[in-house]
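Heads up, one of the protein chains got dropped from this complex, but the rest are sitting where they should.
And then chain A:
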């Protein structure tokens, strides 16, 4: 077992939430420290629900959590959690007639930064930080999608929150914008706790010191990106044709096939990636839900997070 020497900033246990018959969160427990933690999972895995619960947007039906030592179960505690929170929702809304400065200033006021001069300094700081200093006086409706996303990140960063919740911030960005965003998130992760929900395994590989994989409302994996990739060690191989026994396989640019699953005897094994580990984890989860097999890992994780 690896011990990460970091203070616990966010701690949750037994978080459960149903939407009708669907268990959006099913007994989720986790502990986060400083740095960027990635949250991977397919659509409907419960990622956004978990983020919304941790952001105090929706209350969990059962379970508890604390952020920076504050328990949101009480009104006072919830207020303290919100004071420590920076939240970038999945599809952030904007006030198109506002300038980036006005929008972030508005959010800063809603975060109770009341000293006008200090607040304006802070707004300028975060706009500089996300690279929007040049366009801070331009109407948001005239900005590109990437710039708008940076406005949303600036709004999340304003007030220097200790806990940053980012829900798929790189969706819809072109590769250059995504790279720029990764730099910003990495920078934001210095000295604070960042929980980053994403579909992009590259984001996790490049940014996160830790990754959680969710499926079916549960945490299926909790470890480092290297550990997730290591799950696929010895289970990725190359072949000249798609291996019918592979769980997944695709033709690569070199003309050969990359297969993931249980390799045949003497297969030409490849170095696994984080994505391979993620696919196998999800595949294990499907098997788990189907024949309830492959319980060992989950048991491991449950023990680790208890």
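One rule holds for everything that comes next: contacts are C-beta pairs under 8 Å (C-beta built on N, C-alpha and C of every residue); 3 or more make two chains touch, one makes a residue touch a chain; residues count from 1.
We take it that contacts and distances are computed from a predicted model.
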- Item | Choices "ABC transporter permease", "Serine kinase", "phenylalanine--tRNA ligase" or "Heavy-metal-associated domain-containing protein" - which one is the UniProt name of the chain not shown | "ABC transporter permease"
- The one of A:119, A:150 or A:235 in touch with the missing chain is A:119
- Item | Residue of A:105, A:243 or A:276 touching the missing chain in the full complex | A:105
- Item | Contacting the left-out chain in the complete assembly, out of A:31, A:136 or A:258 | A:31
- Message: For the chain left out of this view, which of A:69, A:137 or A:172 touches it?
- Response: A:69
- Note on the structure: Residue list for chain A contacting the dropped chain reads 1-9, 31-34, 55-57, 66, 68-69, 79, 82-85, 87, 89, 91-96, 105-107, 109-116, 118-119, 122, 155, 159-162, 191-193, 210, 222-224, 227, 230-231, 297, 300-301, 303-304
